[in-house]
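The complex appears here minus one protein chain, its other protein chains still in place.
Labels A, B and C are assigned to the chains in the order they are written; within every chain, residues are numbered from 1.
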Amino acid sequence: MAGSTFGNRISITTWGESHGAALGVVIDGFPAGLKLCEEDIQVYLDRRKPGQSKFTTARAEGDKVEILSGVFEGHTTGTPISLMVRNLDQHSKDYGDIATTFRPGHADYGFYEKFGRRDYRGGGRSSGRETIGRVAAGAICAKLLRELGVEVFAYTKSIGDIRVSEFELGERDLNPLAMPDSLAAKEAQEYLEACMLNKDSAGGVIECVITGVPAGIGEPVFDKLDAKIAQALVSIGAVKGVEIGDGFEASKSVGSINNDAFEMIDGRIVKTTNHSGGILGGISDGDDIIVRAAIKPTPSISQMQHTVNENGENVDIEIHGRHDPVVVPRAVVVVEAMCAITICDAMLSHMTDRVDYIKEFYKN
Amino acid sequence: MAGSTFGNRISITTWGESHGAALGVVIDGFPAGLKLCEEDIQVYLDRRKPGQSKFTTARAEGDKVEILSGVFEGHTTGTPISLMVRNLDQHSKDYGDIATTFRPGHADYGFYEKFGRRDYRGGGRSSGRETIGRVAAGAICAKLLRELGVEVFAYTKSIGDIRVSEFELGERDLNPLAMPDSLAAKEAQEYLEACMLNKDSAGGVIECVITGVPAGIGEPVFDKLDAKIAQALVSIGAVKGVEIGDGFEASKSVGSINNDAFEMIDGRIVKTTNHSGGILGGISDGDDIIVRAAIKPTPSISQMQHTVNENGENVDIEIHGRHDPVVVPRAVVVVEAMCAITICDAMLSHMTDRVDYIKEFYKN
Amino acid sequence: MAGSTFGNRISITTWGESHGAALGVVIDGFPAGLKLCEEDIQVYLDRRKPGQSKFTTARAEGDKVEILSGVFEGHTTGTPISLMVRNLDQHSKDYGDIATTFRPGHADYGFYEKFGRRDYRGGGRSSGRETIGRVAAGAICAKLLRELGVEVFAYTKSIGDIRVSEFELGERDLNPLAMPDSLAAKEAQEYLEACMLNKDSAGGVIECVITGVPAGIGEPVFDKLDAKIAQALVSIGAVKGVEIGDGFEASKSVGSINNDAFEMIDGRIVKTTNHSGGILGGISDGDDIIVRAAIKPTPSISQMQHTVNENGENVDIEIHGRHDPVVVPRAVVVVEAMCAITICDAMLSHMTDRVDYIKEFYKN
Partner (left out) sequence: MAGSTFGNRISITTWGESHGAALGVVIDGFPAGLKLCEEDIQVYLDRRKPGQSKFTTARAEGDKVEILSGVFEGHTTGTPISLMVRNLDQHSKDYGDIATTFRPGHADYGFYEKFGRRDYRGGGRSSGRETIGRVAAGAICAKLLRELGVEVFAYTKSIGDIRVSEFELGERDLNPLAMPDSLAAKEAQEYLEACMLNKDSAGGVIECVITGVPAGIGEPVFDKLDAKIAQALVSIGAVKGVEIGDGFEASKSVGSINNDAFEMIDGRIVKTTNHSGGILGGISDGDDIIVRAAIKPTPSISQMQHTVNENGENVDIEIHGRHDPVVVPRAVVVVEAMCAITICDAMLSHMTDRVDYIKEFYKN
C-alpha cells in the first residue's frame, strides 16, 4: 500500500498540497452509527488554524471542512467518510527563487531527488497544511473514543528549554502556546519574542496523555501500540524524536526503579507508578498512556541562509512571508489526532482477539 | 494485515515463542538473484546469541538457522525465504509462580488481558528471542544493501549514564558491551557489575549510522523514512524512545543553527552539518542517517518485587534464572537489522517513483 | 486495511454515495511525471455517463471531474491525486417505500444487517455511481500503460444470449451497446426493447483484451495477475462470474489441446495458441491477456416484486424512476478501468523483482 494511508481497521488517506485546490482525507472502515456533523470536526481544525496569535502565521486560512460522504441523517454510515477543506489563499504568485532553490531544513531537496519535480508553492505536499486531513480524521476518532471513556489530551511540554513545571488543567487553552502552566507560558513567550527579533525560530516538546484505555490493547510485535504511536508521531513533519513513559530517562534508570509494581486496589489491578507510560511489551497496561514528541525549530526563517539551487549553484536565500516562529502550539492538536487514530484503530482490533469474544458476538 | 508483518515491497513475518518448538521468519518480496547461504545469516544471529560474556544470560542457545525455502542453487529465487531456528532448550519444567503471576515491567498482564491466556514459558512471544526472526531477515537485507553501497552500523551509545565520548571504529567488536570507546566500555562494565551485585539491571542507548543512502528515499506522509524507522525501533521489546539526528536536543535549538546548509562540493550537493540525521521531511537528504533507541533496564531482576497474580491476589516474587543485566549489547544487532529492513524496503519503493524510471525500465 | 482501497504500489481509494454531495477517488503511489489534465479523465467518465441512449437511464449527470491535488504544472507530482465529481442531481425527495424496503437483487438487506442503517437514496454506496472513482483512476493508469505500449480494450461480448460473432474494431463505439459486431448489436437492441416492454431487464458478458504486457508480470501465489483481475472484476457491482482465457470451457478440454505450445518466431518466444488468456500460473506469458466478466440483469425493474421491509413485513414493491434495462454497455469502461489499474500496479511491482534490476538502478 502506498504511503499516504495509515491505520488497519480504520484507514485514513490524506491528500492535498499547501497551495493546491483543496486538502482532505478519506476515512475508511469507520464504524456506522456515530452521530457526526461538520462542527464536530471544525472545532479541531480551528485549533490548528493559523492567525490566532503573533506566534503563528497570519495567513487567513478559512479551513472550513465539508463532509462529502459517509454521513447520512446525522450519523456515520460505515462507508468512507470524505472530508475536504478548500484552499482559499490559492492566488498564483511569483515564488521567485523558492521555486528552484532547496530551502535548508526543508524537504525540498528530497522531494526533487525522489520525484524529479516538486510543487514548490508553500512546500506543496510537505507543508504543515497536510496535517489538516489528519486533524479532521482525528476529531472523528476522538469522538468515538470519548464514547468509550477514552480521552486524548496533548499540550506543549516545553518551548526551547523552557519546560512546564506545574500542570494546570484548563490553562492550556488560555495561552497562545498551549502550555498548561501560566508561568512557563509567559516565559516561553518572552523567549519566542527574542527569537523573532533575531529572525530566528524555536522548537519544543509536546506531551500527550491518553486516559481510559483498558489493558490489553496493541499487537505484540511490529504493531506494538507504542510502535504505531511512534510511527504516527514521527510522521508529523517536524518531529525528530518520540518517547513513551520515561523515554530516554529510562535508559539511565535501573530495573528495581523502572519496573512499575502491580497492586490490587479496590478489586482492580493497578500500577503504583507509571514509568512505562501505560504500555508494556507493546500492549496497554491499563494505566495512562503518556508519549512525547520533540519538534524541531521551524526551518523557514528570514535570516540569510546558504544553500544550493536546482542548477547545482551555491546561492543565498532569505525566506520571507508568513511563517510560524514555532510550530509547537499548532502541532498539539495534530499530536492528539494521530494518537486518537492509533488508539481507536487498536481498540477495534482487540475485539477479534479471542475466540470467546467471537462466539459471544455470533451466539444468536 | 495482522501485526507480525513489517514492510511493504519486502514483507517480513516473524513467528515463534521463547520456549516453543522453533522460531523463524518468512521474507516475502525479496528480489531474486542474491547469493545467499546460511552462514550469511548465522554471523548476524551469533551477534545476538547469549552466553558470550558475564553480562548476557548463560543460556546455551545454539540458534542454528536453517533456510527452508526461497534459495536455490545458492541464490534467492524471488519467492518467500523461510528461515527457522529450533529451540534446543525447550525442556518442560516447573515455572512455578511465574506461570500465574504478572511480572512487573513485563508484557505478562497485557497479554493476559488481550488474549485471555498466555504462553508463560520464558515470556512466550514477548521474549527477546522473538528478535531472532528480525535479525535473520536483517542479515539478508543488509547483504543486499552492501551491494548497493549502503552500510548499516549500530553500537552502544550509552549504558546507564556512561556515554561513549570517542568513536573508535573496530573497538565495538572488542568489548562485550559493543561500545566503540574502550574507556567508556571499561567504565560501563564496572557500573554493570555494581548493578549485578544489587540484583539490579541497567538500560542504555543504541545509535545506528547508515551510510550510502542516496537522497530521495522515503515516502512523504505516514511512511516517512524516519516514521518507519521509529516504528521499527520502538517495536523492539525494551525500546522506550527514538531520536533522528539531534532528536530531543533539536527541540531546544533554533532554526538558524538546526537548519543544515546545502553546498556544492566537487559537483555534488552536500550538507555542511547534519543536525537532521540524514532525513528531512521524511525523505533521505543524502547525508548519513543517524538514529538512536533508548532501551529500558531489563525488567527481570532477582530482587523481591511486589505484584499481582491471575487470581487478583497481591503477591511478592523473585525472578530467578538466566537474565541479562542489560540487553543493550545484544540489541545492537537487532537495531541494525530493523534499520536494514526499513531502508532496503524504501529503496525498492523508490524505483517506481517516476514515470521516466518506468519508461526506461520497459523501453524495449 | 479497510475495503475501499485497491492496489499495492498504486493504491486507489474510492468514496461517495449516489445522492451524496460528491463522489471521488484518491490515487496514491502514482509515479511523478505523467502529463495529465482533466480532459484525460473526462473522456473515460463520459463513456460511463448515463443518458446516451434509450438503453441507459436518462438521469442528467454532469459528472465533471475536478483534479484537487497531485498534479502541478500539467504533470503528476508523485503525491496523491484526488479527483472529485459533484452530484448535481442531489435534490431531496421522498423515497417512499424504498427507504425502508429491501429491494430484491440489491444490496439493501446486506447493508442494513451489516451497518444497522443505510443510505437508501439511489442505493447509496452500492450504487453504480461508486464506479466513477474507479473509472477516473483507470483513465490515469491507462494513460501510463499506453506510454509503456500496453492497450486495454473492453467490449460487450453478449447481451442475454446474443453473442458477438465477428469482431469489427471501431464498431464498438458506433452502437449504444458497445458491441464490436453491428449485426449482433442490432439483434441485441431488439432483445432489449422486448425486455423493456415487459418491464424487465437483461444481463450480458464483457470481454477485455490487454495487449503489450510483457511476460513475467504478476505474483506467484495470492496476488497472481489473474487472481487480482478476478477480485477487481467481481468487485464491480453486478458481476457474478469471471473467466481468464478459455475459462469454464477449459474445464471440458484436455491437456493436449489446452496447453499452448511455445515457439521461437523472429527471435521471440510466442505461443501458437492462447487458451491460457495470456496468464500461466498467475504470471503473464507475453500473449494477449483475455478476461471476461458476467453481468447479471439490472435488479431494478418496474414489475411488481415481493419482498420484506425493515419492520419484517411482507410487502410488494414497484421500482419506478430511471433505471438502465441493462448495465453492460456502461460497465465496459469500468472493466477497462479495473484491468488498467491491476496491470499497471503489477508492472510497477515487477521492477523490483531482481537484484540485477536494483543494482542497475542504483549503479551510480
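Going forward, a contact is a pair of C-beta atoms (placed from the backbone, for glycine too) under 8 Å apart; a residue touches a chain by one contact, two chains touch by 3 or more.
Quantities reported herein were computed from a predicted structural model and do not represent experimental measurements.
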item: Per the touch definition above, residue among C:C37, C:L174 or C:V308 touching the missing chain; value: C:V308
item: Residue, one of C:L45, C:A185, C:C208 or C:I244, that touches the chain absent here; value: C:I244
item: Touch criterion as defined above, residue of C:G149, C:P176 or C:G216 at the omitted chain; value: C:G216
item: Residues belonging to chain C that touch the chain removed from view; value: 1-6, 8, 14, 102, 104-107, 109-116, 125-126, 130, 158, 160-161, 195, 198-205, 214-224, 226-235, 237, 240-248, 250-256, 258-264, 267, 269, 272, 276-277, 280-286, 294-301, 303, 305-308, 312-314, 349-350, 353-354, 356
item: Interface with the undisplayed chain - residues on chain A; value: 1, 9, 29, 31-34, 76, 78-79, 144, 147-149, 214, 220, 347-349, 351-359, 361-362
item: Touching residues on chain B - with respect to the absent chain; value: 1-5, 7-11, 13-17, 20-24, 26, 28-29, 32-33, 66-70, 72-73, 75, 77-82, 84, 114-119, 121, 124-125
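The rule is simple: only the chains that are shown with their structure count from here on.
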item: Centroid distance [mean C-alpha coordinates] between chain C and chain B, Å; value: 44
item: Centre-to-centre distance between chain C and chain A (centres being mean Cα positions), rounded to whole Å; value: 37
item: Residues of chain A touching at least two other chains; value: 1-5, 8, 14, 114-116, 125
